[in-house]
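Only one protein chain is missing; all other protein chains are in place.
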Amino acid sequence: MTAPVQRVPAIEARDIRRTYKARPRDVVALDGVDLDVAAGEFFGLLGPNGAGKTTLIKILTTLLAPSSGTARVFGFDIEGDTRKIRRIMNMVAGGEQSGYGILTVREQLWMFSQFYGMPGAVGWRRVDELIEAVGLEEQRLQRVNSLSTGQRQKMNFARGLLNDPWILFLDEPTLGLDVSAARSVRELVLAWQAAVSGRTVLLTTHYMAEADELCERIAIVDHGRILAIGSPTDLKRRVQRESVFRLELDRLDGGPARLFRLPGVVSAVLASADGHEGTEDARQTVAVNLVLTDDGALGEVVAALAPLGSHIVALAKSEPTLEDVFVELVGRGFEDEAEAPPPDDGLTPAVPQGAHEAGEPELEDVV
Amino acid sequence: MSDPTTPPPVPAGFAPLRIPGWEDFDPARARGGGLRGHWRGFTTAVRIGWATEANWTDPLLFFIYSVAKPVSAALILVVMLEVIGGATSRQYRSFVVVGSALWAMVFSGIAGLAWSILEDRERYRMIKYVYVSPADFLVVMTGRAVARVAVGAMGTIITLAVGVVLLGVPFDPFRVDWPLLAVVTVLGMVAIVSVGIVLGAVVMQTRQEAWQYPEAVAGALFLVSGAVFPLAVLPFAAQVVGLLTPLAWWIEGSRRALLPDSVSSIGGEGSAWLDLTGTVAPSTPEIVVALLVTGAAGTLAAGLAFRSSERRAKDRGLLDQTTGS
Partner (left out) sequence: MADPAFSRAGPGRRLRPELFVGQADASPQAAADWSRRRILLTDLRAVRGRAYPRITGLFREKSWLFFEILLPFLTTSAFVFVYRALQAPPEYIGFVVLGGAMTAFWLNVVWMMAAQLYWEKDQGNLELYFAAPMNLMSVLLGMALGGMVMSSTRAVAVLVVASLLYGVSFEVDQWLLLLAVFGLTLAALYGLGMILASLFLMWGREAWHTTQLMVEPVYFVSGLNFPVARLGFIGALAVATIPLAVGLDAMRQLAFAGSQVSLLPPLAEAGILVAMTVLFTLAARWSLRTLERRARIEGRLTMRWQ
């Protein structure tokens, strides 16, 4: 069944602030966050550890009160309408060790079905179906304290779907999972959203690839502020105003300089087969890193190759990653421990430091 | 570009401990510290236990564990005596106050190791890290238990003080048999901790609700230890169980040291001791020997029980489970 279009946004947050009392000084976890998430959207909060993502999700799931600011979930106020919000949402966190080890998977899920008011028999039926859906049939009668981490997270995900939530909050759902288990969880999230239209997902993560591929829009968070919001493509476009291609040819008489003169070509340098600058590789192909003003200029380059007697062996476009976006905004990577000054107003990118100065290695070299 | 054959520089903090002549691997580190290592682990655990459990800086907790609990327990018995009234009850007041005060140490010791295991397993989730450290698991847990016994000892002293000051317990420091008190206290602590070790062995196998088990065990031992009534009141078979319990001898020895004129909890008219030995009450050397023998047997049994439980827990993956319900 297709749900009618929701006019009410799934999330509306205005100037959310949250300070934790701590010694030696208070911790400002959120420093004025504004957020709008449309109904049916798959929205991501991407940022390093300590950015404030979990604090924000706890506020939206009514577990934590903001120090100031307001927020609504489908029009319901997080302070005044907590019960109503709890009826239509659910949450799944990564690294969750909750539950009662002595119960089986089936019993654990049934217990939670009762908390959502399901009749007993309906609860058992739903639990059995969800167990099948998430791929835990073989573990259904196994005690919770004997599950592997991946199995436990699948069970948690099943718990998150028990009440058919209108909005599902996922707080680092693949934390600590191996590649296969993480992939399963991501597939389950997508499958659920595809199966039941109109449902909203708010995902927090520090895995950029996860946010890049799952989310329709992403907010990049750091030091309690949202630095930028947009689709993954739009965000990457902020940092890459040009189009970068890797062009592999069977030959190029005259070298890359022949391409440099073409309109729309910003730079053309030789690259080796593994992407580093170098000489021709053993297979006698010529690889060139091309920087163009825009994608349209590619046509000119391709057209110019035939008269030169060159044939294209491979063509690939290089895109910046979300970490590039983060570095552009903040001046450091997710793993960079060096202090970087926060941006002036939280909404415009800071002047990047370090990585672009002369003599510093490029990001791709660091990896 | 850096030479891939050259290892990257090691940050200063990561520099390995280097022993001359053993540049790569020092086998001595895998041999363990022997008795010295055990002692170090034990004393460290005692310090940790004392830091976490002794409540000098928190008046509320100090009040709860060292004043309210032990004094209340004594008062329950005193009022029971008052309710009945009469010469018998007055005669027994010192008896029950001393026994009840000593029981504060018993409860702390029994609960100490068991609660340490439960806390580390269920609350702090540290037990696996403690277990895989080079320190012996039993030694570390015993150290934590000893710290709790020391906390219980504070309660004992306070209750005795209340008994002397407010409840008329006749205490004369010049009549106290201090050497006997010292001996039975040391041997008694070993006995108490050994009971705690047995209970620790049990809780390694059970689930979170085991928090209540120390109370149940202490209460059950209350019956056969002569803490608040002479064993002679019990049926013969129960008295024999009491005679085999080190706690009964510890209480008898402590009470005799503190109150030389006190009624014996082991002997007396109608007692199994009288039937078995022909003497009304055990002598001081008999008390010490009995405490030593029963304590040694109990400690040996406790050690075996703990190791067996440890093996079973390791076999079944129970050491780092969480079991709430």
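First chain written, first letter: the chains are A and B, and each begins at residue 1.
In the analysis below, a contact is a pair of C-beta atoms (placed from the backbone, for glycine too) under 8 Å apart; a residue touches a chain by one contact, two chains touch by 3 or more.
Keep in mind that this is a model prediction, so the values were computed, not measured.
Of the candidate positions A:K84, A:R140, A:R237 or A:R258, contact with the unshown chain belongs to A:K84. Mapped onto chain B, contacts with the missing chain fall at residues 60-61, 64-65, 68-70, 72-73, 75-77, 79-84, 86, 88-89, 92, 96, 122-124, 202, 205-213, 215-217, 219-220, 222-223, 228-230, 233-234, 322, 324-325.
Summarising the interface, chain A meets the missing chain with residues 1, 3-4, 6, 8, 20-21, 39, 58, 61-65, 74-76, 81, 83-91, 93, 96-100, 102-103, 107, 110-120, 122, 126, 129-130, 133-135, 159, 161, 163-164, 166-167, 179, 183-184, 186-188, 190-192, 194-196, 209-210, 212-214, 316.
In the analysis below, only the chains that are shown with their structure count from here on.
Chain A and chain B have CA centres that are 54 Å apart.
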